[in-house]
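Note that one protein chain of the assembly has been removed; the remaining protein chains are unaltered in position.
Chain lettering (A, B and C) follows the sequence in which the chains are written, and residue indices restart at 1 in each chain.
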Amino acid sequence: MHELTAEVVSVRQRGEHGFWVTGFAAAEVAESVRAGQFVNILLRPGPLLRRPFSVYTASAEGVVEVIYKPVGEGTELLASLRIGDRASLLGPLGRPFSFDSAWGSVALVSGGLGVAPMPLAARDAKAAGLRVVWVHGARTSGELQSEWSGDELVEATDDGSAGFHGTAVAAVPSGVGAVLACGPNRMLAAVAERWPEAQVAVETYMGCGTGVCLGCAVPKLDGAYDRACKEGPVYRAAEVDWAALPSQLHYAVA
Amino acid sequence: MHELTAEVVSVRQRGEHGFWVTGFAAAEVAESVRAGQFVNILLRPGPLLRRPFSVYTASAEGVVEVIYKPVGEGTELLASLRIGDRASLLGPLGRPFSFDSAWGSVALVSGGLGVAPMPLAARDAKAAGLRVVWVHGARTSGELQSEWSGDELVEATDDGSAGFHGTAVAAVPSGVGAVLACGPNRMLAAVAERWPEAQVAVETYMGCGTGVCLGCAVPKLDGAYDRACKEGPVYRAAEVDWAALPSQLHYAVA
Amino acid sequence: MPDLGVDLGNLKLGGPVLAASGTFGYGTDVPLLDRAKVGAIVSKGIFLRPRPGNAPVRIAETPSGMLNAIGLQGPGVEALIRDYCPLWAQWEVPVLVNLNGESADEYGELAARLDGVPGVAGFEINISCPNVEQGGIYFGNDPRAAAEVTAAVRRRTQLPVWVKLTPMVPDIGVIARACVGAGADALCAVNTFVGMAIDLRERRPRLAFKTGGLSGPAIRPLAVHLAHQAARAVSIPVIGIGGIMCAEDALEFLIAGCAAVQVGTATFVDPRAIARVHDGIGEYLERSGLATLAGLPRYLPRD
Partner (left out) sequence: MPDLGVDLGNLKLGGPVLAASGTFGYGTDVPLLDRAKVGAIVSKGIFLRPRPGNAPVRIAETPSGMLNAIGLQGPGVEALIRDYCPLWAQWEVPVLVNLNGESADEYGELAARLDGVPGVAGFEINISCPNVEQGGIYFGNDPRAAAEVTAAVRRRTQLPVWVKLTPMVPDIGVIARACVGAGADALCAVNTFVGMAIDLRERRPRLAFKTGGLSGPAIRPLAVHLAHQAARAVSIPVIGIGGIMCAEDALEFLIAGCAAVQVGTATFVDPRAIARVHDGIGEYLERSGLATLAGLPRYLPRD
């Protein structure tokens, strides 16, 4: 884990639906981050707590990007950062997705801002020699992503305005060797039903991101709570007590 | 009084001693402001309360400037504003200096950041047909101002490194028709001793700047407290109970 | 626009957002604000006699808050009646007088003197004052003293009597019930929390009075909790106060069981705060498909 005062090196706004992508010069993070991990960003002046963001891309040049929608205090401040501004980044944090070349292929299933960890997931999956199918769902065509990586892209919209008419979960082609998912907690619950062995990246509120506050409790079916920031945010889908995991978080709204 | 979301149109840093001057497009304020009045600036994100600043200059183009030194949360945020940024300005507030053409001449006595109201004081004095002598004091030559207006400039330094060797108060030429002063409360107390009829602009902490909180109490010799933001900040020097007025405020430190 | 009227039993308000005592003067110094949106004004705290107030420094900013120790500076009740009540009598917005004293008798005397004076719409009893007769213990910390002072005012007036509760008590419900028993028409929760800030250069408190009352957004979660506890404990209206800066903040209090709210420190930052909060509540109701504030579902499980 590193803590660094990172300079903003790029800001781009993506798609009609207003996703923003901000890049930080954070070589130590870029080198070591794996798919599913996050950075905890401190905005000053700004709210008391850091805000966790999945690492969206990490380049050989040491740039780490995060993707978000300005929906509240933290994300609005993040969107107001300009090139040359600085923010403190803490990371990489959390347990990443794991990959097994024995799977042959993998489906990356994302809904809304759940795209965030997927470019790195595609990268790490390719590195493990896997064929990558990215399945992305949105409410309507205007909210679809234009950036993707992997061998195949499947798009789905709730209203059928583009791609598959239905959810991303329903659009996953059969025969994939494994499923990795990120999106609203509600969507992940649907993933869990169909693929208990899927790896899913959940969202919770976080106090510290480093394991000391116990604020990020993820209810598990065995009755225990563990820490999204430490044992998570990536879980085996069947482990999580989806009925007890709050589904109304802000990230998940998109 | 006006409240307006004003755009920053100029930022300049002045002198070795690090005074900053920020200009806002605030036509309503620029038109109506008189010397000694202030604007109350809201910085967001930033500290809860507004920060009061004397109006330094007001142009026919509708630009209002404030002068300050980054010494704390508010002034540091102010210094971080760039052209095109916005802040809420409330003003003009407070009772201004008054001028009487019968004086013939007036001495504007400033110490440190007490320069702030003086360009407007020079303007308003000239408009009243007065001859203007500006007497400015600093600790050392490096801290002197390079901007002044009026008919005559007298500089004074505590260490004698430039101009008169001594305080601004001691450097005031004899024979001026009236004295107006702004600077550390300690300096104003010295002004009060020599010229009981001088008009002085005092500094206090302010909660509201509009007269409703009673936080800006100025102790007067008659035993009452009144409001720096409403009855002040300009007082007849002899009215104020200088021993009871806190002299350790931050503005006054410079 | 939904109906934002509030029925407090013996007082009907045009809107649920009131001006908090000590943050609105006597109602004469707040420019820019659309007064039609002010539900009621609570005057700066008044004593029988004039008081000079505390020496400066009187305020200190803290994270998301401010400490104040104004010391109840004021002209005394006779000057209030002479200088301000005649103005209030001409205003649409009701003005309540915030009452302060050092004994239950002083509160009673104040109420008697002000009762019937045109322009006085009611009373808010500030029980955060020290009870000089009981050795300086605060009225607000002791259910018996709180009831006594409430009863003293109640006996002298038919006008609405509100009691403004002190926050630093282990169980606000006990005090709340005591005030209801003594005849209060509504409760206001809460007043400021006692705090202190230290000047590192002088190595002494930043305020000349040493301690001050903390207000502003910093206290909002504490105030919401206390107002909620009070609302659960009694069946008269509770008016929520503490750290309201915007409509969302006010709605926290309203959903937590308050009939109305008061806005204080926010007015310092934005003289139009009360109207902004009022409008924002209306927009929320509209977005939620609610025609009246009275119809807002509350979160108020009964004890």
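The rule we apply is simple: a residue touches a chain if its C-beta (ideal position, glycine included) is under 8 Å from a C-beta of that chain, and two chains touch if they have at least 3 such contacts.
Keep in mind that what you see is a predicted model, and the values were worked out from it rather than measured.
Engineer: With touch defined as in the header, list the contact partners of the absent chain among those displayed.
Structural biologist: Its contacts among the visible chains are A, C.
Engineer: Of the residues C:L4, C:A40 or C:L67, I need the one that contacts the missing chain.
Structural biologist: Once the missing chain is taken into account, the touching residue is C:L67.
Engineer: Quick one: say which of C:K37, C:K164 or C:R220 touches the chain that got left out.
Structural biologist: Touching the chain that is not displayed is residue C:R220.
Engineer: Just name the one of A:E3, A:E31, A:E61 or A:D159 that touches the chain not displayed here.
Structural biologist: Per the contact definition at the top, the residue touching the missing chain is A:E3.
Engineer: Among C:V161, C:A197, C:A273 or C:L293, which residue is in touch with the absent chain?
Structural biologist: C:A197
Engineer: For the chain that got dropped from the picture, name the residues of chain A it touches.
Structural biologist: Its contact residues with the unshown chain are 1, 3, 42, 47-50, 88, 90, 204-219, 223-225, 230, 244-246, 248.
Engineer: Name, in rising order, the residues on chain C that touch the hidden chain in the full complex.
Structural biologist: Its contact residues with the unshown chain are 60, 62-65, 67, 138, 141, 168-171, 193-198, 200, 203-205, 211-212, 214, 216-222, 224-225, 228, 243, 248, 251-252, 255-256, 284, 297-299.
The criterion applied here is as follows: only the chains that are shown with their structure count from here on.
Engineer: What chain lies closest to the overall centre, CA atoms only?
Structural biologist: Central chain: C.
Engineer: Farthest from chain B in C-alpha centre terms, which chain would that be?
Structural biologist: A
Engineer: So how far apart, in whole Å, are chain A and chain C when each is placed at the average of its C-alpha atoms?
Structural biologist: Computed value for the inter-centroid distance: 46 Å.
Engineer: Using mean CA coordinates as chain centres, what's the chain A-chain B distance in Å?
Structural biologist: Computed from C-alpha means, the inter-chain centre distance equals 52 Å.
Engineer: Chain B: which residues touch two or more other chains?
Structural biologist: In chain B, no residue touches two or more other chains.
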